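Only one protein chain is missing from this complex, and each of the others stays in its spot.
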Amino acid sequence: MIPVLKKYSNVFAVQFKNNFVREAVYRSNFLTMLCVDLVWIGVEFSLFTVIYANTNSLAGWSKEQVFFFLGVFFASDALFTTFFQKNFWNFSDLINKGELDILLTKPISPVFLALTRWMSLTSIFNLFLGIGITIRYSHAAGFAGGIRWAMLPFWLLVGLATALMLRFAFSVWVFWTDRSWALSRLYYQFFHFATKPDAIFPVMIRYTIMTALPFAFIGSVPTRALLYGLHFQEYLLVVVVLLVFFFANSFVWRRGLARYQSASS
Amino acid sequence: MSSASASPRGVRKFFHYEWRLAALKNGFQDATAYRIEFLLEVLGAALIPAAIQWVLWYALFKIGGQTTVGGLTYEQMLAYTFTSILFTQVRGGDHDFELMEMVRSGGLSNYLLRPASVVEFVYIRGLAPKLFLAGLSLLIGVLVSFFVDSISAGRMVAAVFLAVLGNIIHYQIGAVIATLSFYWEEAYAVLMVKNMVVQILSGELIPLNLFPASMEWIWKSTPFYLYVYGPTQYALGRWSHVEFMNAVGVAMIWILGLSILTHWSWRLSIKRYLSLGG
Partner (left out) sequence: MSKTPAMAPVISVNKVRRSFRSAQKGEGLKGTFELLLKPKFTDHHALKETTFTIEPGSFVGLIGANGAGKTTLLKILAGLIPPSSGEAKVLGFTPFDRTMEFRHAISLVMGQKAQLWWDLPATDAFDLLKAIYEIPEDKYRERLETLSELLDVKRLLQTQIRRLSLGERMKMELIGALLHWPKVIFLDEPTIGLDVLAAEKLRDFLKTFNQKEKATIILTSHNMDDIERLCSRVMILKSGEMIFDGSPNRLVREGECRLRIRLKETFDIPTLSQITGIAEANITAVSENDDAEEDEDEKEESADSTAGGAEGPATIPTFYFETTKEAVLKILQALMGKGTVLDMGIEEQSLESVIQRIYADGVVSDKGEADVRV
């Protein structure tokens, strides 16, 4: 177990280093992406600013609490963007252009190799921005602070894992259809749900789109957990849903791989 | 295309409606070649933003117990949301990205003999599925108007017309921005920013009357409200005919101004492109 972990962390470290070098060479788009992300954050903030100009509370959430939520959400999303997002853009090439072949001959998980290849390390700035926003509104949102801050990294990682599972679940179908972008777009459509705190959702949606497709685990659930704490069974639910997704994804991946191997010559 | 423009007859043909018709057909086939994906995309693009809006109103009215928000009742809010879906489908797509990609990848060179028409060619191609959707929206809108008293068929037709004008404006702005890529590798970011701003200022996420009075100038100073908010307001009878004609006038002014800007920016950029050796 330990040697395997060591190998994987070594590979990850090299991928990290290589991406760092690559991005250092192409520094130019750093500012550009930063601006785009700032505008995106700005748009989400304006939306809620406008809504809160008409009301004081949205499903029991104050404006500051929603901003606190947005901070957690952006930070968590930044982790995904930094380490994984770009790999999913190349996911269909992997299968449709046969790039997977070479990966399959390497003594390491091909999925791991494929998903750690491209990083966008400059997006890490958004993580700091997100955390900054979280801190800025933490007091006004009624966050108790102190030792509870220790839970923030944990919840950011839950958000990251969730985004990874979901994005994968929407991408893995590329084994069966060469037009996987339609599903990718659907992912981003659903993703919009994640940008709103789940408290505002009617119960039905909350348990379908937000939990079964656990978009709520990016941002919403972490925020509620930080502000109010969760019941034990809710923690359990988070773990179970993520595990189920993990195994479902592995299953579909293996089926896809079998199809890939039976269809190619 | 380039071979057609080489002969005099080809040139005539190029300026004729025939190529436009061909581009339209081509664009439509391209967009709908995979019907199920096309359908999924339209449904996704239509239903999910609407679902999110509905959720917001639900939270405000049903959970929050408000009776009116920004002067609108829950029912009025929902009417806005579901009517706006129709116009959101008509509003401009991502074909300005295609135009920009042409510049970046050098694919533009194939069209260089008639630079002004490249812009139009890409537009018409992108317009094709939108026209189809506009027709569909109109059909649905008119059908609904028979059952819902507050919506009239005549207003529906006019509203779709305004939405189509909005589609033109959206693309024109994109085309002007696309010329930035002659000078700057990362100009696509500007298009992305534009699209994000459009999302909130077009009224597809929230009715613009929710903006507090002090912030109204923000959406009024862009043409984006003509895409979705304007048509929806008129279709629902919340705008008078005068307000509507006013909006059409504003749209016309934008189109005229942007036509000049598009023409001018492309002429200038292409000149530079050629002088640098393509």
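A few notes on this one:
Labels A and B are assigned to the chains in the order they are written; within every chain, residues are numbered from 1.
We adopt the following convention: a residue touches a chain if its C-beta (ideal position, glycine included) is under 8 Å from a C-beta of that chain, and two chains touch if they have at least 3 such contacts.
Computed from a prediction, not measured in an experiment: that's the story for all the values here.
Per the touch definition above, the residue from A:Val50, A:Ile95, A:Leu113 or A:Ala182 contacting the chain not shown is A:Leu113. Counting over the whole complex, chain A has residues 7, 10-11, 13-15, 17-18, 21-22, 25-26, 97-99, 101-102, 104-108, 113, 261-265 touching the chain that is not drawn.
Here, only the chains that are shown with their structure count from here on.
Against chain A, in their complex, chain B makes its touches with residues 34, 37, 40-41, 44-45, 48-49, 51-52, 55-56, 58-60, 62-64, 66, 69-70, 185-186, 189, 192-193, 196-197, 199-200, 205-206, 210-212, 215. Here chain A touches chain B in the complex through residues 28-29, 32-33, 35-36, 39-40, 43, 46-47, 50-51, 53-55, 57-60, 179, 182, 185-186, 189-190, 192-193, 196, 199-202, 205, going by the rule given at the top.
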